[in-house]
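Yeah, one chain of the complex is gone here, protein chain that is, but the others are all in their spots.
Our next item is subunit A:
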Amino acid sequence: MTVSVDTERTVRLTVNGVPREATVPARRLLSDALRHDLGLTGTHVGCEHGVCGACTVLVDGEPVRSCLVLAVQVDGASVTTVEGLAREDHQGGQVLHPVQEAFRECHALQCGFCTPGFLVTIAAGLEARDAAEEITEAEVDDLVGGNLCRCTGYANIKKAVRHAAATMRDGAA
């Protein structure tokens, strides 16, 4: 047979801008590859069947559930996790992403377990929209609707989305 059928593969991918490599069994979920093989434990694993959204990461810029993607499938892809949201400040430190800043400002987390998934999803969603436009309630609901939070009741998370959108609008202006 011309096609290779493997129980194990070496996967090369760019994670948060850094080239990484791991040899993983075919069944390794991307969420587990990030946490166990690459040591990036910022990505949290909640339900492990695509319902809770805690494990959301960006694959080639788009939010996906990392528990619903196999590591072998992202060979060659670019992955952004919550660890990659903050930016270097060129003075040896880091500047939080406006969404991270807004979560702190608005007290949008309590236990923090779901937070990485929210941050990644909301950051990508806000970056994909026209920052100059005022964000609508329907957009806010869409941005948070795919992630479960059992602590906050969502009110402060939605407040943080609006806060971050306003910050990004002022930044764009």
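Criterion: contacts are C-beta pairs under 8 Å (C-beta built on N, C-alpha and C of every residue); 3 or more make two chains touch, one makes a residue touch a chain; residues count from 1.
As a convention for this text, contacts and distances are computed from a predicted model.
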item: Identity of the absent chain, which is to be given by its UniProt protein name, from "Arsenical pump-driving ATPase", "sn-glycerol-3-phosphate transport system permease protein UgpE", "Carbon-monoxide dehydrogenase medium subunit" or "Extracellular solute-binding protein"; value: "Carbon-monoxide dehydrogenase medium subunit"
item: Per the touch definition above, residue among A:L13, A:L38 or A:C67 touching the missing chain; value: A:C67
item: Absent-chain contact - pick from A:T56, A:T152 or A:T167; value: A:T56
item: On subunit A, residues whose C-beta touches the chain left out of the figure; value: 1-7, 9, 25-27, 29, 32, 48-50, 53, 56, 62-65, 67-70, 72-73, 121, 125, 141-142, 145-146
